[in-house]
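A single protein chain has been omitted; all remaining protein chains appear in their positions.
Going in written order, the chains are labelled A, B, C, D and E, and every chain counts its residues from 1.
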Amino acid sequence: MADTSPAMLVVSAHAGDFVWRAGGAIAAAALRGERAVVVCLSYGERGESASQWLQGKSLEEIKAIRRGEAEAAASALGAEVEFLDLGDYPLIESPEAVATLVDVFRRVQPTVVLTHPLSDPYNGDHPAAGRMALQARVLAQAIGVANADGSYPSPDEIIGAPPVFFFEPHQSEQSDFKPTVLLDITAAFERKRAAMECLPAQKHMWSYYTDLAIRRGVQVKRNAGPNLGLPHETMGEAYVRYYPQVTDVLA
Amino acid sequence: MADTSPAMLVVSAHAGDFVWRAGGAIAAAALRGERAVVVCLSYGERGESASQWLQGKSLEEIKAIRRGEAEAAASALGAEVEFLDLGDYPLIESPEAVATLVDVFRRVQPTVVLTHPLSDPYNGDHPAAGRMALQARVLAQAIGVANADGSYPSPDEIIGAPPVFFFEPHQSEQSDFKPTVLLDITAAFERKRAAMECLPAQKHMWSYYTDLAIRRGVQVKRNAGPNLGLPHETMGEAYVRYYPQVTDVLA
Amino acid sequence: MADTSPAMLVVSAHAGDFVWRAGGAIAAAALRGERAVVVCLSYGERGESASQWLQGKSLEEIKAIRRGEAEAAASALGAEVEFLDLGDYPLIESPEAVATLVDVFRRVQPTVVLTHPLSDPYNGDHPAAGRMALQARVLAQAIGVANADGSYPSPDEIIGAPPVFFFEPHQSEQSDFKPTVLLDITAAFERKRAAMECLPAQKHMWSYYTDLAIRRGVQVKRNAGPNLGLPHETMGEAYVRYYPQVTDVLA
Amino acid sequence: MADTSPAMLVVSAHAGDFVWRAGGAIAAAALRGERAVVVCLSYGERGESASQWLQGKSLEEIKAIRRGEAEAAASALGAEVEFLDLGDYPLIESPEAVATLVDVFRRVQPTVVLTHPLSDPYNGDHPAAGRMALQARVLAQAIGVANADGSYPSPDEIIGAPPVFFFEPHQSEQSDFKPTVLLDITAAFERKRAAMECLPAQKHMWSYYTDLAIRRGVQVKRNAGPNLGLPHETMGEAYVRYYPQVTDVLA
Amino acid sequence: MADTSPAMLVVSAHAGDFVWRAGGAIAAAALRGERAVVVCLSYGERGESASQWLQGKSLEEIKAIRRGEAEAAASALGAEVEFLDLGDYPLIESPEAVATLVDVFRRVQPTVVLTHPLSDPYNGDHPAAGRMALQARVLAQAIGVANADGSYPSPDEIIGAPPVFFFEPHQSEQSDFKPTVLLDITAAFERKRAAMECLPAQKHMWSYYTDLAIRRGVQVKRNAGPNLGLPHETMGEAYVRYYPQVTDVLA
Partner (left out) sequence: MADTSPAMLVVSAHAGDFVWRAGGAIAAAALRGERAVVVCLSYGERGESASQWLQGKSLEEIKAIRRGEAEAAASALGAEVEFLDLGDYPLIESPEAVATLVDVFRRVQPTVVLTHPLSDPYNGDHPAAGRMALQARVLAQAIGVANADGSYPSPDEIIGAPPVFFFEPHQSEQSDFKPTVLLDITAAFERKRAAMECLPAQKHMWSYYTDLAIRRGVQVKRNAGPNLGLPHETMGEAYVRYYPQVTDVLA
């Protein structure tokens, strides 16, 4: 691995997912001066744009609207954003899509990866995105794997084995999402709120996800060890770590 | 909480368990200059002392032998050790035993707790110890809970909510032990080996647990993120974190 | 949603599945005067027609036989039946097959959906059918999803969020099928038996599934609350509810 | 069974649990004119009364305070309440405590039972209460089981097999609580809020559990079938059904 | 271990359990000329003798009736039977009861152990029996563990590590019972039927468990490898193996 400066790669099924589910982690990375790159596999143009369809907008118009919103939200968080335009509802898994993601992983050289968990009975695109992100992460580690266009070798280095965190689905318990990491996003929350407000069509979600941040913040405090001294208004996000944590201190 | 300097509390069912299963973590804490306290609930006098029974030793003689070995091993690791002498095979759970542990928790003020996991089809004492440690940790947080002798209030502060790590059982898969934390114990392994050698009756275990440390070390390297730069001869121990990790950085 | 009169949609991998596994529920709906529509994804022509292949029949002959049997059985139950002829052994999942199902969901406007559970180590077609039914149910809710032929918009309304019930696989425990709903089919059993007798090639199954109905009936009585007053000869079918039940009374 | 008019029995570990976790279900039953009986196994005097201990109150004073609050809250909900005073932190399981509960079950003749789920890593009293409630429910069905005082036979009838619902723990995912029933408590919420306000020492919980009711209400709507027509401000409570549902209609 | 001739030890919570659940395995062992010993922890006098209580019989009369039936059934199977008379509903776990079982294990020197599985939401005595059997089996292996009366050493050898099989509960799926071993009891079924007929009070169970044997027999055939050549009327029993199978041939 050539470059080991911190870089967060966020693989998001639709254009808005990264804001609601991981906006705090992304903003916190940016506030630390670290690079954060969001890859939206689709715009959520069919499955998460009901109001625009009801207004009679065309597919291309809707994609453009969703893209603009996602760019604004990423900017508010301090992140870069890319769009693979793979289509949604359904987001179809394919070797080609995975190969494209392999190129992204090698280019970005992530030191941490965020994506959707592998179960969601309400939205099949989310686990499809998670499965493709995991597969790409493994393939990008192998020097024998070619580029998406078939050429060889890659212009980029292979990657190491960055940790993977699943962010929170809309109905956590029904998606068998049992948080193993509670992230304190108190300092980053202002940016997350600003990013949420870049998504006006889902205005009812602003308070929903603010309330969720408060609830996860209560759990941050409840599960903290004895010496953290957390403020009263702690805000949180919940994650599931996919691979074991490697550390040299138990804490 | 009055005192938040690091302190590790290890709750061990029998006199030898803490050495094989958590010796690396204990020695690493000691090497960092931190306090480590081991509480042995029993001496393992009936269930893990077959050779001494075959030699015709008495119960009290066997307890004394096991106690001496455990003291030597704790010393080699750099830890304090206490013995509650609750009896083994079976180690019987009781409100009184838990109350005694509550006093220990309040006295030690642990910032991290290590104990046995909650399933072990080969040895019922191990999950019994784990259950009592967990219960004591919760009770020790409540200001209304009295001391073991019924007096009130406690001479010590109540404790916070220290993280709990389960150490590795003898047959991991059969005990549903899926490691969530891989601890690098390379620097501490020399002390762990010295502590193992304080237990001469189980000499065949020395190589078994050295091999295990190598295998867990391979996994430490395999699961490490891109920028750890681990040495070839990495040694490891495996743990399961019981409560969610609280952090402000995903890594 | 335009139409909310009760309508049951049953998605069946092969031509016979709906009879053995859900015949009681279907007949009960019909007896209540409700609409019930069965969609057979295949005829079971390769995987469940051994006797006909041994007789030297052709593929088309076998399909016709199975179709005729299924039509007779559906009629005996009081249900409509459709055939998608997607092929079996294996039943191949595809975006096209799912899109066809989306059209069916929108046309039928089901208020309840029955299909195969997601695990069956003895028959991969069954979980494939279940997965496609679930995916179609989600897609059919989204106004932006086009018709199977690519046209837009749909001539039918989008659907709501009908509850989904998995019916019983042949080897329940091996398929991790833990019933969460026990359906009393006593009044409907006569129709179910008549439907089973429309499938002469599997005559040995008639008594097998009659015995199963008795066994599930015993469990209906065993799990009933205090005030049901069930008859001695209660017959039952077992189901697993996939999404949480929504109710305003706990009972 | 002599009496099959509806009666709800709620088995609560501490004096406040039934309010936060099941207040909506209780109030809804009362609003339907049904009987609801709450049994508090303890007052929560040691584990959930920190502020009173800090004020220097005595054990008996604290018990009296908690009892008064619980009586007021039960009254606000429209329920009866009883106290077994078994002690808390820890609530100790015993055959005697279970036998006392058996008498309660036979006296109340519940048609539905609510209690704590069987896992809660943050509070061992909760699963202990759940286990005792379940055991008592089974024993109360057997005509050969004597009364708690050893006399025989019981002055009351044996009970049937009422359904059991687990109410929501404080940290649902960590307690492996995956809701299988979402209860619409919109009409009952005003009473639940009034009951919460009878517990002034936990004022910070009022908004926490109001927010939770909103979140569960969102899920009520999200999981409702097509024909429910729920209002915008739907409030909810989540439950897990322990035994299979018995029904004659899938819906 | 002194004696390694085959010996089956069956630990049964109540006087009838071993007949319904393991009668085929017991009879098959006896037909092979092997020793089979059944230990009934209670007579099922309170929980499984409703008809006798309704007839006004006394506790001692009921125990005597159940004992006589169990002796007749054991005799029909070709097994020895012992009774520990520990009481039922509830069967209370205690160190003393386990110690008594340790003596039994050492005296019988089982090469295979059969008992109840660890989950049964309908009857808490069953898992209690299973837990005590498992604990006794581990303790009986330790040379340091004393006899039930406190004397030392044991007049019998310690035992090895006999495999443990859980037999089938009344509602398999609700008890999370997923069979891992299907036992062909065709040759032994006649004896099992005769043993069932020694239990006249549960006459309705005769056909229920005959039907179950047929159903498990169908699964025996369905899961058999290619070269077993099983008869049409194969009868079966289902088991769960608790510890891994040790073998030198995969088959």
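Please note the rule applied: a residue touches a chain if its C-beta (ideal position, glycine included) is under 8 Å from a C-beta of that chain, and two chains touch if they have at least 3 such contacts.
On a predicted model such as this, the values are computed, not experimentally measured, just so you know.
**Student:** Any idea which chains on screen the missing one touches?
**Tutor:** A, B, C, E
**Student:** For the chain not shown, which residue from B:124, B:179, B:225 or B:244 touches it across the whole complex?
**Tutor:** Answering carefully, the residue with contact to the hidden chain is B:179.
**Student:** With the missing chain put back, one of E:13, E:62, E:81 or E:114 would touch it. Which one?
**Tutor:** The one listed residue touching the chain not shown is E:114.
**Student:** Using the document's definition of touch, tell me which of E:101, E:118 or E:159 contacts the absent chain.
**Tutor:** Considering all chains, including the one not shown, the answer is E:159.
**Student:** Footprint of the hidden chain on subunit C, which residues?
**Tutor:** The missing chain touches subunit C at positions 45-47, 49-50, 53-54, 62, 89-90, 92, 121-124, 174.
**Student:** List every residue of subunit E that touches the chain not included in the displayed model.
**Tutor:** 1, 4, 8, 25, 28, 32, 109, 111-112, 114, 159-163, 165, 179-185, 219-220, 222-228, 238-239, 241, 243-251
**Student:** Touching the hidden chain in the full complex, which residues of subunit A are there? Just list them.
**Tutor:** 95, 98, 134-135, 138-139, 142-146, 242-244
The rule is simple: only the chains that are shown with their structure count from here on.
**Student:** I need the common contact partners of subunit D and subunit E, sorted by label.
**Tutor:** The shared contacts of subunit D and subunit E, listed by label, come to B, C.
**Student:** Quick check on the contact network: minimum steps from subunit B to subunit C?
**Tutor:** When the steps are counted carefully, the minimum from subunit B to subunit C is 2.
**Student:** Identify which chain pair among A-D, A-B or D-E reproduces the interface of B-E, meaning that over half of its contact pairs, matched by residue number, are the same.
**Tutor:** Comparing each option in A-D, A-B or D-E with B-E, the repeat is D-E.
**Student:** Can you give the whole-Å distance between the Cα centres of subunit A and subunit C?
**Tutor:** Computed value for the inter-centroid distance: 37 Å.
**Student:** What is the distance, in whole Å, between the centres of subunit A and subunit E, each centre taken as the mean of its C-alpha atoms?
**Tutor:** 53
**Student:** Check each residue of subunit B and list the ones that touch at least two other chains.
**Tutor:** Subunit B, residues with two or more chain partners: 243-244.
**Student:** Make each chain a node and each touching pair an edge, then name the shape: line, ring, star, complete, other.
**Tutor:** Basically it's none of the tidy shapes, so other.
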